[in-house]
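Data block below; observations after.
All protein chains of the complex are present and in place, except for one that has been dropped.
Labels run A, B and C following the written order; every chain starts at residue 1.
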Amino acid sequence: MTEMNMIQALNSALDERMNADEDIVVFGEDVGFFGGVFRVTDGLQKKHGAHRIFDAPLAEGGFAAMAFGMGINGLRPVMEIQFADYIFPAYDQIVNEMAKVRHRSGGEFTCPVTIRTPAGGGIRGGHHHSQSPEAQFTHTPGLKVVYCSTPRNAKGLLTSAIECNDPVVFFEPKRCYRGPFYGDPHNVPTWKGHEDADVPEGYYEIPLGQANMVQEGDACTVIAWGTMVHVAQQAIKDCGISCDLIDLQTLVPWDRDAVVNSVKKTGRVVVVHEAPKTSGFGAEMAASIQERCFYHLEAPIERVTGWDTPFPHTTEWDYMPSPSRIAEAIKRTQEE
Amino acid sequence: MTEMNMIQALNSALDERMNADEDIVVFGEDVGFFGGVFRVTDGLQKKHGAHRIFDAPLAEGGFAAMAFGMGINGLRPVMEIQFADYIFPAYDQIVNEMAKVRHRSGGEFTCPVTIRTPAGGGIRGGHHHSQSPEAQFTHTPGLKVVYCSTPRNAKGLLTSAIECNDPVVFFEPKRCYRGPFYGDPHNVPTWKGHEDADVPEGYYEIPLGQANMVQEGDACTVIAWGTMVHVAQQAIKDCGISCDLIDLQTLVPWDRDAVVNSVKKTGRVVVVHEAPKTSGFGAEMAASIQERCFYHLEAPIERVTGWDTPFPHTTEWDYMPSPSRIAEAIKRTQEE
Amino acid sequence: MGEQREVITADPYIVGKPPARPDGKPGFAAWTEKPSDLSRPDPATCSAPDTHDHAHGLIRVLSDAADAEGEWDPKMDDATLLEGLGYMMKLRVFDDRMIKMQRTGKLSFYMRSLGEEAIAIAQTMALKEQDWIFPTYRQPGAQFVRGRNLVSMINHCVGNIEDNVKGRQMPVHYTWKEGRFISVSSPVGTQFSQAIGVAMASAYKGLDEACITWIGDGASAEGDYHYAVNFASTFKPPVILCVVNNQWAISTHQNLATGGQNFAARGLAYDIPCLRVDGNDFLAVFAATQWARQRIDAGLGPTHMELYTYRAGPHSSSDDPSVYRHADEADYWPGGDPVERLKQHAIKKGIWSEEKHSALEKILDEEIMAAYKEAVKNGDLANGPYPPASTIFTEVYEEVPWHIQEQREELGK
Partner (left out) sequence: MGEQREVITADPYIVGKPPARPDGKPGFAAWTEKPSDLSRPDPATCSAPDTHDHAHGLIRVLSDAADAEGEWDPKMDDATLLEGLGYMMKLRVFDDRMIKMQRTGKLSFYMRSLGEEAIAIAQTMALKEQDWIFPTYRQPGAQFVRGRNLVSMINHCVGNIEDNVKGRQMPVHYTWKEGRFISVSSPVGTQFSQAIGVAMASAYKGLDEACITWIGDGASAEGDYHYAVNFASTFKPPVILCVVNNQWAISTHQNLATGGQNFAARGLAYDIPCLRVDGNDFLAVFAATQWARQRIDAGLGPTHMELYTYRAGPHSSSDDPSVYRHADEADYWPGGDPVERLKQHAIKKGIWSEEKHSALEKILDEEIMAAYKEAVKNGDLANGPYPPASTIFTEVYEEVPWHIQEQREELGK
């Protein structure tokens, strides 16, 4: 075990996988010599060679297509979209092509591509450096969708994503690259000393489809992913109500048993995400939970989310779900 | 009033609007001389001139960008995406650009673009001529999302969409262009004689944001849009249970009062759509309804949807929600 | 080129139009290019600027008198030539049969290669067996060259229980990995940029494999076209990028789709050698592709080419071109018919005759009819049986996840 921040953990996963598997190639904007604008691929070009990790031309759709072609021809490409907001030029290649090629070809061609992308707010990025577009991928059959939250699960999940024979969209909460975020912009801890900063150095995987029970309680089930896991943890602390906190980790396919068992125990649910409320993945959670646990529910399932507006620059703390908004929601679930 | 099929009704809306408003220009693949592969723009080039309605190069992203530019510079473009499956190359221009320009520019620039697109299955279109990607737009603040279902509301809603000063993604259920579809592929009625085929010839609008109560009942609320409105109607008939049938018409913003009032009355809900279940707009409906009507709900909200798979070709009748699947769901809501 | 682009209006901006609508007189500028016009540069040393004339002229081998001439003459041996002719004839007979069957509802839809048969066939013949074919719906002919079983092709088109893609895609969306024929996808253009990745993976693995891909004149307006050209320019992978300019994209003539009527030359500024080739000249298409493959042998990477041809039939079985172009437009097309031109050449060479041609046509017709009958034993779209409904749920992912399993159980089939 070594203490790592999330950037180091992701770098370690890439490095370990590239050592183990010749078929892995890595590309994206500025990921080569420079090592990525967030430094996730730092040092890897020197180690693994420019033919294995290189800068792609500035065309997300173009290098997604390249990843597709490499994927169906036996490689295992890992591509970086510099900010999740810039994944949309590649949307057609991802949802119409990567997601469907296994099925459309009767299983003859498969596309084991991993798309890594820093997502979410909290860095004063405004409209186009803050979005968290996971829900725009969860609606597409054929894609797996992952959202890490700590150095430890970043490494474990990225390893599994790379090993997965299906295309995986892998979201990294950029606000948590260097430390967890508890909802207070004036408190900027690093990962130092955090238990989830202890990361195995060698091969380490966390299976896709498995949630992480961050903490257990009995009054409410709080479901979150990415940065919101930490904000929710703060909220639970603040309100003093005993909660299960489920870090979903994988959104498609999500961990039915972890969620259903918890809800059957608590009867109360708060789902938290940064993305806008309408048609966010919280909607799927709420819809599915009420289908599966209707008679166990004691209160409406609450969603605490970003607003149905673009992501603002100066006022981002009024946009992102705060510990107090989450705490209020948890409390509301107890009132009934 | 004239009897029109949906193609004629849409054509009539475009024609009436183009007559009334010089700022309207229309483009898309094959919409000019030919009048569109589904003939929606038939005859309009001859009437209004090639500078107002013309074929765009085969680049959805390119003509979406052109629409954006025209929109911010005072025109009111109406663009056609030939099949909704092909909207994804334009996704970035729609979700990152059109949707946000009013907000990002402090209201200085606005983008009154209408994006018409035939959507949904039932024509043996397989993977890429059958998708119904409305949910991939409902998650984006700044867009309005409309789904028509009859000649009458096609005209009324398209008129409002064109007049709207916000970008509108307007879905047309291609299976219903020439007649309603009741879920039986061997029964292919035309619109002839259908009461919603009576369409006003002149200016006719249905406000965005307003649902249509297709029929009233008291045991269950069935919510649908597009082709599924008719399939649901058949299902209600088949199962003989008294239902409110709400044709949502506008998905963003949806008609809160119509939905909430009905659910408070019936206590039971079935949402029907063609798109895959996970993160479909049915999820938003279910999540919102349980938030707003929790104590009125007598049974879990049911979703009857396309499967979480690509849309198949030969087996499409096993994919699309059928009257019997919907009827089963309605019955299940009554069991509790 | 240099042809004047025809326009409906130049006010307030230009909107192009085809040479003729149904009521007009079709016009095509006569071809002045001759097989002797263009040199054949050494593929192993040729740079992009060296192909300036080839990008702006037209590479031809078969003259109007049906002789093989000029530097590009591949000097094809007789057997290979007749093999190519046979494949083209086979594709045409196959297409005719399928269109007939489509009219009876045995297929939902069909797309012919009429008038463009030379392209995929000559090109596949010019390549190596291990090279990847990344086609659009207009290059099914490659499969004949690689020996795909006819019954299997028809099983796919009629969507029966033996369809190797399990009724999931529309007809003509073939997949055949064994023949290195990559799955056809409906969204136009996507394969063009993806082919870069296919070629890079082959190179990465150190294999002697190339990838050839095509895009239509219409689809070349998509972003994928630019991605492909620029990525090919950047990485120089072993890829052959072909723009099939058949003049039409459904009802949209190239005059409405771009102002630069020459597609070939677009690659020059990207430092990619460019060829403009008579797409209805089997020998020229073969020669140009062989040249591109030789560049790959020499480690030089991509070639960009335009195949100048004409879509002689409707866009698809859903299309009626007489609504938007002159019903006899094909008669005015100066480029001839690829089958007819090669046939005349073979006759002139003394290796073929009208009788042999008719006889072969008959054999092919029987072969295809037999295959068809064999295939529909496995079902067809009109009558089934179809692939079981369970195939909806499989191969979405490598393993069926719980939520899809639940849905499968809900369907209960």
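Criterion: a contact is a pair of C-beta atoms (placed from the backbone, for glycine too) under 8 Å apart; a residue touches a chain by one contact, two chains touch by 3 or more.
Just so it is clear, the model here is predicted, and its values are computed rather than measured.
Visitor: Could you tell me which shown chains are touched by the chain that is not displayed?
Guide: So, spelled out: the chain left out of view touches A, B, C.
Visitor: Where the complex has a chain not shown, which of A:G32, A:G209, A:G226 or A:G280 is the residue touching it?
Guide: Candidates A:G32, A:G209, A:G226 or A:G280; residue touching the omitted chain: A:G32.
Visitor: Consider the whole complex, including the chain that is not shown, and state which of B:A67, B:V169, B:C239 or B:V304 touches that chain.
Guide: B:A67
Visitor: Going by the contact rule already stated, which one of C:H226, C:R341 or C:H403 would touch the omitted chain in the full complex?
Guide: Touching the chain that is not displayed is residue C:H226.
Visitor: Which parts of subunit C are in contact with the chain that was left out?
Guide: 10, 12-16, 48, 200, 203-206, 221-227, 230, 232-237, 256-262, 265-266, 268-272, 301
Visitor: Contact with the hidden chain only, please: which subunit B residues?
Guide: These residues touch the chain not displayed: 25, 51, 57, 59, 61-63, 65-75, 77, 89, 92-93, 96-97, 100-110, 141-142, 144, 164-166, 209, 252-253, 256.
Visitor: Can you name the residues of subunit A that touch the chain not displayed here?
Guide: 29-30, 32-34, 37, 49-51, 54-55, 57-62, 85-86, 88-89, 124-129, 277-278, 307-310, 312-315, 318-319
Operating definition for what follows: only the chains that are shown with their structure count from here on.
Visitor: Taking every chain's C-alpha mean, which one sits closest to the mean of all protein C-alpha atoms?
Guide: Going by the distance between chain centres and the overall C-alpha centre, it is B.
Visitor: List the centre-to-centre spacing of subunit B and subunit C in whole Å, with centres computed as mean CA coordinates.
Guide: Centre separation, subunit B to subunit C: 36 Å.
Visitor: Please report how many Å separate the Cα centroid of subunit A from that of subunit B, as a whole number.
Guide: Subunit A and subunit B have C-alpha centres separated by 31 Å.
Visitor: Mind pulling the residue numbers of subunit B that touch at least two other chains?
Guide: Within subunit B, residues 61, 85, 88-89, 127-128, 278, 307-310 contact more than one other chain.
Visitor: Of all the residues in subunit C, which ones touch at least 2 other chains?
Guide: As it turns out, subunit C has residues touching two or more other chains at 163, 168-169, 173, 185, 187, 223, 396, 403-404.
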